[in-house]
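Some notes on the structure that comes next.
Note that one protein chain of the assembly has been removed; the remaining protein chains are unaltered in position.
Right, chain A next:
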Amino acid sequence: MTQKLIVIGAGMATGRALEHLFEADADYDVTLFNAEPRGNYNRIMLSPVLAGDKTYQEIITHDAEWYDANGVTCRFGERIAKIDPVAKTVTAENGDVLSYDKLLFGTGSNPFMIPLPGHDLEGVIAYRDLEDTQQMMALGPDNKVVVIGGGLLGLEAAAGMAARGVDVTVVHIMGHLMERQLDEAAGYLLRKALIDKGITVRCQANSKEILGENGQVKALLLDDGTELPCDLLVMAVGIRPNVKLAQDCGLAVGKGIHVDDQMVTSDPDILAVGECVEHDRAIFGLVAPLYDQATVAAKTLMQQEATFVQKELSTKLKVTGCDLFSAGDFADAEGREDIVFRDPARGVYRRLVIEKDVVIGAVMYGDTADSNWFFGLIRDKTDISEMRDTLIFGPAYQGGTPMDPLAAVAALPRDAEICGCNGICKGQIEDAIADGATDLGAVRAVTKASGSCGTCTGLVEQVLAVTLGDDFVIPAAQSICGCTDMTHEDVRRLIKSRALKSMPAVWQECGWKTSCGCHVCRPALNFYLLADWPLEYADDPQSRFINERKHANIQKDGTFSVVPRMWGGITTPDELRAIADAADKYMVPTVKVTGGQRIDLLGVKGEDLPNIWKDLNDAGMVSGYAYSKGLRTVKTCVGTDHCRFGTQDSTGLGIKLEKTLHGSWTPHKLKLGVSGCPRNCAEATCKDIGVVCVDSGYQISIGGAAGMDVKETEFLIQVATEDESIDVIKAVTQAYRENAKYLDRIYKWIGKVGLEWVKEQIEDLTIRQALVDRFELSQSVYRVDPWAEHVRKAETYQPIANLTLEAAE
């Protein structure tokens, strides 16, 4: 006997289920309800419709004829309002009551709208159906749109509208786009491609309020006060399974409608498929698994056996020119290895995550031609141990012998370009070698090859190796750490020449071999980026050693020491009292005078830090950076004020210097000394920068040390006025910040660049002034009291939870 099947929702999942039923001639009389005023269409093709690559007609999957031929009663534009599972009836919106033998849920999901103030204004929409798409298609070059959400949907909406000339800004709360599918490196490339399409991208942007006028959206206001004007605001921040109807009629519902492996809900006559279901704790937002569910549901309805099994999923973005692919699990973890391939020039990035000789995750950007092959390896859990060496290059390289890089260079023709920046080809380098150049430096000097950005250095060395044979050994330069083959110097040069302004940018463009660096390279990169781009780059506390992250020195027992700044070593009875009070109040076990004329409070408990800072702050003292790679102290002698030998006001100069330089980050610690006469009581000539005052002015010398190495400073310059001496010191500090390798003290840096070079920078007044200006620019951001800032987030110094009571239960 023909049974009655009522289907709720004409979506992608139910469309597929019906196809299976009719293909198998199942004996069902079907009534299809859909809240949208139309039948089944391919929802995922809305993006090409928006972009103008397809029309709505082209994405209809089932037309009137098809419904007709299969005897489907269509009730489009009608919502089902109620279900009575006992009487086995449904009630349509208009009150019609229909009975069923079997019911199939396919209600999909509802777009999630962040409940920001103003979210109900006219012109605030989601991206879900044809109506939304049409609203976006109605816009043109005079319109501005803000899209909240940098995930798949948000970006497709943004790209589609940008293709119509609309001014689009994407606002994303996370640090990089599509963070659930992409790692930081791929997210960086994607962002670059979208910016090229004219889309403005704002990551780490927190929406605060939607502003309107006469009930119509006008702008989006961000946390930081930025206002982004817009005529339409698209929210694409996620979806929630549409379960209201199921809940109301008493079906078991979690995040979605609970179904078993046969797609049957808690009621044996009701099935569910698609985004509205929850199967084995998972919910679904992509089509592939929904189609599997549809197949299973159709079989179940025909009393055949079938089981739904969750499979690996992959994601692609349907935006022309942004080829990306991600699948599986690509998080870093114990026992997992990464194979990363980056081709900065072509903007290609590939990363495979391997566990026990099986690929478990893949992220690709730029060249995704082989993604299906990689996806197959993930799905089939193929053992890749045999092809590991060439795996990352894709299927074309399997079976062949791996290329020897030197053979590849040897095979290059004479007119093959080696150095792109300077347009030098292989032949010119060979000629230079024939004329007697035997190492990289000589080739560079003669041809300029690899002299600019330096990325081709390896290639030039290979040409040398091929041409000279055994006479040339490729030098193994010290790389920063295991994450890269590049030296500190190479990376610094690239950060400047290519204007790299974020860590993911460096990782990608410099070909990092790990996904996100390590404790060795991250602090170095963090410093380089902030030194070169003080205004654009945001300091990353998580890439700092604890002393700098907490602005306190960690001790061997995990307690901290706190050193309030005493400008130029000068203090007052009030300050001393405040220090003594703080020491009492926080039970500081040791109070010690440091080698840099400061008072060190040793043994402060981590959670007390914000409090002790606050007390010291209130007494007028700021942090001492006594533990940072930055300016620590300026040691002074008493100078003219009290000493009978003093020639200049050394204490005053020390105070001035400390006030200008404090807060500045440097490659390594920076200590200064100022003595009032050549008797040098402040021991200024074993500091990084020392000033010895003389009758005729100020002798400035640099590169001293009194730590693991003991070194006397070298004379840099003598100047007549105090102001000029301050300028010189700012300029030297800036030159050191801009050029030195992280963790090189000044004396090591001078050993590399030569004192003469530093002198040239200082003696040329134009260069000196430019250095001073850049130093001041950076200090406009960094001359702050970190203590005061940290006091404001004091709660992060406390335990996040206290479970001592729980335990008592």
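By definition in this document, contacts are C-beta pairs under 8 Å (C-beta built on N, C-alpha and C of every residue); 3 or more make two chains touch, one makes a residue touch a chain; residues count from 1.
Just so we're on the same page, contacts and distances are computed from a predicted model.
Engineer: Which listed name, "Nitrite reductase small subunit NirD", "ABC transporter permease", "FAD/NAD(P)-binding oxidoreductase" or "Tryptophan synthase alpha chain", is the one UniProt assigns to the chain that has been left out?
Structural biologist: Not shown, but named in UniProt as "Nitrite reductase small subunit NirD".
Engineer: Decide which residue listed in A:Ser543, A:Gln597, A:Thr660 or A:Asn739 touches the omitted chain of the complex.
Structural biologist: In the full complex, the listed residue that touches the missing chain is A:Ser543.
Engineer: Just name the one of A:Cys516, A:Ala538 or A:Val638 that touches the chain not displayed here.
Structural biologist: Considering the complete complex, A:Cys516 is the one touching the chain left out.
Engineer: Give the residue, chosen from A:Asn94, A:Asn214, A:Thr766 or A:Thr796, that touches the chain omitted from the document.
Structural biologist: Answering carefully, the residue with contact to the hidden chain is A:Thr796.
Engineer: Footprint of the hidden chain on chain A, which residues?
Structural biologist: Chain A touches the missing chain through residues 175, 183-184, 331-334, 514-519, 522-523, 541-546, 549-550, 554, 556-558, 606, 796, 799-804, 806-808.
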